[in-house]
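We show some of the complex, not the whole, and keep each chain where it was.
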Amino acid sequence: MAKRTKKAGSGYPAKARPSAAAADDTTITSLKLLPAPLSPDMAAYFAKCEEKLGFVPNVLKAYAFDMTKLSAFVAMYNDLMLAPSGLSKLEREMIAVAVSAHNRCYYCLVAHGAAVRQLSGDPPLGELMVMNYRAARLSKRERAMLEFAVKLTAEPWLVEEEDRARLRAVGFSDRDTWDIAAVAGFFNMTNRVASATDMRPNRVYHRQGR
Amino acid sequence: MAKRTKKAGSGYPAKARPSAAAADDTTITSLKLLPAPLSPDMAAYFAKCEEKLGFVPNVLKAYAFDMTKLSAFVAMYNDLMLAPSGLSKLEREMIAVAVSAHNRCYYCLVAHGAAVRQLSGDPPLGELMVMNYRAARLSKRERAMLEFAVKLTAEPWLVEEEDRARLRAVGFSDRDTWDIAAVAGFFNMTNRVASATDMRPNRVYHRQGR
């Protein structure tokens, strides 16, 4: 287990290799779509991202070939993830990551894994959501929420009243159930747009919240 | 095969049973969420639905507990399904149904199966999208489009450059690829919101386009 020494002689000559994320901020998707001029609203929004986050998330740049699509995505995202809800922002991000882990989506796991680390102040919680949420020490509320979201992701046709009843049993309201479903649904959408286009996360996410 | 005679004596006494869809227009979801007052925009949109379709789709009523969510949904839906695109409206509806068939979503199969029947004027095409798109006699373009959409639905983590190349090979542009992914992604979202809430389609859909 002396494996951690960086250059222990191996049978295969190490070559300097570029970072696996080297091009992630320059080739954001594998589709060649020209950016459209930003509408005033979207220009303001991008400026706000730069100011608050220090960068514009690559998903927004990916959608920026069409202002209608970009605006619709931003409106839905901001409502789901940031508007008042019975779910905390951390809970919504935990759903985002657990769903994206089922779908093995590189973009969403990197970006929202960082969000879980930051919102919780607990880096291993972010790792656990990425790796296997079942191994995390969660409250009954969190566990029921993620069970519902992941079953809805994996086998939506099996979700029935008894699944909703399990959410109620740990205190979620019907409105909360909607929000869990809507967030889980949303990431089932974005996971697929990201995978279909080979969308790459901003490199800065990798170091956030460590 | 005299099975089609409606009341052939059987060992089990038939009872009058209510239609399996009896309550579909009155109990739209199993969540108790009070409708919010419609915003002027949404009131106008509902009126337009009544005028053009003769009814307001139940999914809109389901979202109408919150005007922000309703507006965001409508904006995204209308852009994806109705705005100009390299994909015809029928093609977009075919994707909607093939994705919903994988996810076995009652609401979306009923509503969008009707749309395929109507847009194509070919009821069996709607049935085939619901039952197994692989059994339909499709053009290479349609087949490639649905293969991509359904793989993206079933195993998004396996979608790679060679999948995009197959779309290009039958003439889809990168923008078309985005649209296929976005429509497939959107129904992966709505299938889950519908399944999570037991959303019921307007009964009128069942007879449309037959």
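Order of writing sets the labels: A and B. Residues in every chain begin at 1.
Throughout what follows, a residue touches a chain if its C-beta (ideal position, glycine included) is under 8 Å from a C-beta of that chain, and two chains touch if they have at least 3 such contacts.
All values derive from a computational prediction rather than experimental measurement.
Trainee: Of the full homomeric complex, 2 copies appear; what's the total?
Mentor: 6
We take it that only the chains that are shown with their structure count from here on.
Trainee: Applying the document's contact rule, which stretches of subunit B touch subunit A when the two form their complex?
Mentor: Residue list for subunit B touching subunit A: 30-33, 65, 68-69, 71-73, 75-76, 79, 83, 103-105, 148, 152-153, 156-157, 159-161, 163-164, 174-175, 177-178, 180-182, 184-186, 188-193, 195-198.
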